[in-house]
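This structure is in structure tokens; I'll ask about it shortly.
Heads up, one of the protein chains got dropped from this complex, but the rest are sitting where they should.
On to subunit A.
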Amino acid sequence: MHQPALDRAAWASRWRTRNVGDKALLSLGLLIVAVSAPVWPGGVAAGAMAVACALVWARVPVGIWARAVAAPTVFIAVGVLAVAISLDTSRSVDAVWRTGPIAITTPGLVRAAELVGRGFAGMTAVVLLAATTPMVDLLTGLRRLRIPDELIEVAALTYRMLFLFAATAGSLHRAQAARLGTTTLSGRFQTAGRVASRVFVLAWDRARRLEAGLAGRGYTGALRTVTPPRPHSMPFLIAATLLVTATAVLGWFPW
């Protein structure tokens, strides 16, 4: 079954057995610095610290980390373009580059740089948590924060079923391809449509069967589970606090 690299990294992480709250303190602390401190040097420092913690301290494989940040980086880049490029029909602002009314102005570039700095820093802070904490552990942590059980259960079921349906869709697609159903563009569209509709129907059937299966185990409307508690680590908490504090000082101190 295909498993996204980030999910695989989270389950295999050497930080897997750490308390979710401890890891969240580090990740969210860096995120707060990234979005609130001046981009230079605060945002850059937060981003660099998050990357260092992920690759050096938590030892997330570089390739997996790179794959995890690739898509959000593209998203940030597209957003940056929209900020850097502006319509300036009055030609009232000094432009670094201009063609007709479309221009890249100095203020626009500054805003774009801020967006890149904050966006990348915030993203790497979140990826630090995602690459070291499986979804099930995150959901357990959210339950302890008194997030409604119904939301947690829907999220947990969705997470579990996503892999199941992705595997089914993959098998269906491979079966179609083996029967030459993807050799033309129209064939590929038709195959995609058939797979999607089939997976939709299977999802309904799976839901019915799962409900019956759970009823047999005493399901009464709540998917209550319990996992072994993970103790806090004082050395980790101290180190995380020091790192976040150092980053914040670096970010806000008037150098």
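Going forward, a residue touches a chain if its C-beta (ideal position, glycine included) is under 8 Å from a C-beta of that chain, and two chains touch if they have at least 3 such contacts; residues count from 1.
As a working rule, contacts and distances are computed from a predicted model.
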item: Chain not displayed: protein name in its UniProt record ("Stage V sporulation protein AA", "Imidazole glycerol phosphate synthase subunit HisH", "histidine kinase" or "ABC transporter ATP-binding protein"); value: "ABC transporter ATP-binding protein"
item: Identified contact with the non-displayed chain, of A:A84, A:A156, A:L172 or A:V195; value: A:A156
item: Option touching the unshown chain, where A:M135, A:L172, A:V195 or A:L243 are the choices; value: A:M135
item: Residues of subunit A (touch criterion as defined above) contacting the omitted chain; value: 1, 3, 7-8, 11, 16, 134-136, 140, 156-157, 159-160, 163-164, 167, 206, 209-210, 212-220, 223-228
